[in-house]
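Take a look at this one; I'll ask things after.
Removed from the display is one protein chain of the complex; every other protein chain stays in position.
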Amino acid sequence: MRARLETALLGARPLASALLSPLLASALLAGLLGAAGCQTPRAQNSATAPPVPLPVVPERELRAPDAFAVYSERAERSRALFGEASRVLLHARCVNCHPSGDVPLQRQGLLHDPPVLRGPDDRGVVGMECTSCHQDQNLELARVPGAPNWHLAPLSMAWAGRDARSVCEQIKDPARNGGKSLPQIVDHAQHDALVAWGWGPGSEREPAPGSQAQFGALVAAWVETGAECPAPGSVPTVPLGGVPALQRPRTESP
Amino acid sequence: MIHEHWFEPAPRAPENEPDAPGLRIVRRSFLSALNLSLIGLAVGWFEQAEAADAKAPAASAAAAPGLQPNVFIHVAPSGEVTLVCHRSEMGQGIRSSLPFLFADELGADMARVRVVQGDGDKAYGDQNTDGSSSIRNRYEELRRIAATARSMLVAAAAQHWGVAPSSCTAKRNQVIHTPSGRTLSFGELAIAASKLPAPALAEVEPRPDSELEHIGRALPLLDAQAYVTGRATFGADVRIDGMLTAVIARPPVVGGRVARFDAQAALAVPGVRHVIEMPVPEAPYKFQPWGGVAVVADHTWAALRGRKALNVAWSDGDNAVYESERYAEQLTELIRAPGKALRNLGDTEAALGKAARRVEAEYYVPHLPHAPMEPPVAVARCDGDHCEVWAPTQNPQAARTEAARALGWPEEKVTVHVTFLGGAFGRKSKADFVSEAVFLAQKTRAPVRVQWTREDDLQHDYYNTVSKQQLVAGLDAAGKVVAWRHRTAFPPIATVFGPNHEPGAGDLQQGILDFGISVPNVRAEAAGIDAHVRIGWLRSVYNIFHAFAENSFVDEIAQARGADMRDVLLELYGPARQIRSLEQLGVSELRNYGAALEKHPVDMGRLRQVVERVTEASGWNQRKANGRALGLAAHRSFLSYTAVVASVVHDAQGVLRVDEAWITIDAGKVMNLDRVRSQMEGSLIFGMSLALYGAITMKGGVVQQSNFHDLKLVRIGAAPRQIHVSVIESDAPPGGVGEPGLPPVAPAIANAVFALTGQRVRELPISRTLRV
Partner (left out) sequence: MSIHITINGKAQQLDVDPEMPLLWLLRDVLGLTGTKYGCGQALCGACTVHLDGQVIRSCCTPARRADGRSLTTIEGLSPDGSHPLQRAWVEQAVPQCGYCQAGQIMTAAALLARRPKPSDAEIDQSLAGNLCRCGTYTRIRAAIRKAAGIDP
């Protein structure tokens, strides 16, 4: 219901923007969405972006690349594809190991407990290395999550508290993405075993939406359409479960 | 000296049998041939046997030669002195303190001493290592026990030399004729001494304290080498030929039962041998096994997997109503109404009515778990007509009783050996886990080890009870407390033993009835409530919450008056004096931890002194400076007096930390200064955990915590940079040491938190309201 209202209101935008200033249009939109009980998306696109109907999907599912064919303009389609992919990238299962500080996150963005630190090589400190506890797979009788090469993304790849555009720019930047070309990024997204863990987290952890194959397809389509980055302040396309509620990590709430 | 740690763990398995359970333990040593076993004891000292060398148990017919005046001491012709430690070692260091006590009194050379752990046997007297009582209850008797042996050795030497015994002394494993300097070794004297009549305990005099070499000093930790090399045998380290390991799925709600279960998947797990339903306990639960379904397997891994594969449906029963928040509301209702009066001095209601000012507050402390690092575990083997148990039990005699009951056998057919305890804090004096092992050993006709997981330990504990308290004080125009009313409501320990759910004098003696404040009108009332969980005793028990309320409340009075809490506390205590009369306290009975009030009065002078000492040591006059604040608390418990000052700061992330602490204890005459200090250090950390984070909560009758991710404990990074311990030198009779350090810790921290943040915490843990 909310998504439909959203698209309907987006449909209203061109008229509104033609008649009103973009700022007022956004405020009007925000007010309408607020009144309808929707979360106001921060400015998703520039005021010149045409509204496009996307299929409604449950939180756990990812839209397929062909759903984005409705965006006739290539760059627009590319941005929208990244917006969809960022539903995975900014999900807790991914963000928790892309913290912006020296402490990994766990569950819904809480500081890792027992207390651990990034260490000199993103693999922990002596006696508390990531692989002191984490194995190459989840365990039958223990809740400790596991995947091959368990470690923290370097600080240059911090995603916690960032918007989709920042994540996009970092992913594309060979100086900050481990020297990867765009095809290598696609391969990483599609096949990396640690990335794969996001969909098979084990225990009661909520997996990232969709599947690695679907995510990989989105990333491939994004690259194929020119790897455009969304506007500043962009958030993933639909409200997520598992996004850290605060921009800044906090300790366990009382 | 030779210091045995009962069972050497089996070394690496023979190369060709990688899956074999490994080596076996039980070859009785010559010690089992001692009189000790003839008296009906099985003194446990088990040497580990090489696989190829495993012999049948040696016949225990002939007594080992030498002097053995009682079950505790044996002196061999070789000069070796065997001492029995009959109390359980759980970290308090009794296995160091007791041998030194005996050796000092006897005059033995510690290098010639061998320590063995006593089995559960009435011949040793009380073995319930609980209530901080090992030294305080039996200090004089234990000295006389050793003095008996000394006097016989001296008598034998004196007889040989034709001199008066009073001219001889015993030292370093020798008797010395002081005037001539002649010596005879204990070994040389042992046989002759054994032929002399043993004097009665009342007839022997302990030697003058000035002759004691070790007692009262900081003593070495005799088992340290075993601990640091992994050779100390704890409960799960005991390995018996053919032993199976059981892990039990227990009803999530107390009183719940198995509705149905399907063992098929469990039995399909490789290594699983049996799936057995446990007997259903009936209230009152006491120490009965908890019920449920046991998976018995070749090794722990198989048993754990098997339990996971069990398909059990539970019928939860009546205690499924138990929900912590709602129960707290019920407790609150109770303390807002008059309860049963257990203490009454003057006319508190009238005095409160006339008071110039009134201060009132309510305090809540949740259920607390024991969570020893070693979860409960027990090994049992029932052969034909004898059952042998190995367990980390605080109370081997009770374990023996429970094991016999579980078997339906007389106690004489059961032997309980005591291993090292990996922490206990009261959990392991309950013999439920022993009964479980015995039941399964009998059922499977194999030796069985019942291993509790951490989840089992946290979810099936005998929790320290949950309480709500109300304190009301009436102050006169000068701010002095003239009326003091304390209401406390909790389901008492009695609920696990019978239908009674009213706290009584035996419960309130812990911190309320013995709170010897100098106030003319004092009243204490208690209210009870049904329990929905097994309640038990945890290190200092009710003192934890009574001390929390009283010391927090004094701080609140100080706050109301704009006064120094230390001054208010000392004014409340009144002048130094010893209270020996029940009338003075306004009570009709005071258990006084089992001691006569005459010998162990309520000594307000000693309580004042620990407060004065700890505040001086901590620089109390500068108590709020440089971004940190101090908090104070003090308490009498187990006949000792302790005061704590905690320093609290905010760290760089704005999280509250205890960065330093001071703790002063007056425990009367102490055995082992180092272990007193370590108990105080440990109490500080233990108290921090319960003050800051760790609570047990229930929903639908089920415990919500299951492991250390949701039952948080202090880790090294949170430990204060320094814990300053001060032990008062005293000639007073020994008081307790294991527990008295704990009660003042949480209120000292809460008071420091108030001083630093202006926020008053009346509910533990502090993490409910603040970032810690």
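As written, the chain order gives the labels A and B, with residue 1 at the start of each chain.
Please note the rule applied: a contact is a pair of C-beta atoms (placed from the backbone, for glycine too) under 8 Å apart; a residue touches a chain by one contact, two chains touch by 3 or more.
What you see is a predicted model; the values in this text were computed from it and never measured.
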item	value
Residue, one of B:T245, B:S429, B:Q470 or B:Q510, that touches the chain absent here	B:T245
Absent-chain contact - pick from B:L67, B:M90, B:V541 or B:A746	B:M90
Candidates A:R60, A:R74 or A:R143 - the one touching the absent chain	A:R143
Hidden-chain contact residue, picked from the options B:Q225, B:N500 or B:Q584	B:Q225
Touch with the omitted chain, as defined above, among B:V116, B:I176, B:A236 or B:A391	B:A236
Residue numbers in chain B that touch the chain omitted from display	9-13, 15, 18-23, 89-93, 220-221, 223-234, 236-237, 239, 245, 270, 299-301, 304, 371-375, 420-425, 451, 453-454, 674, 678-679, 681-686, 707-709, 713-717, 719-723
Hidden partner interface residues of chain A, rising order	114-117, 125-129, 131-133, 135-136, 139-144
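As a working rule, only the chains that are shown with their structure count from here on.
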item	value
Averaged-CA centre spacing for the pair chain B and chain A, given as whole angstrom	52
Contacting residues of chain A [partner chain B, same complex]	113-115, 140-141, 143, 251-252, 254
Residues of chain B defined as touching chain A within the complex	304-305, 308, 653, 655, 709, 712, 715, 717, 767-771
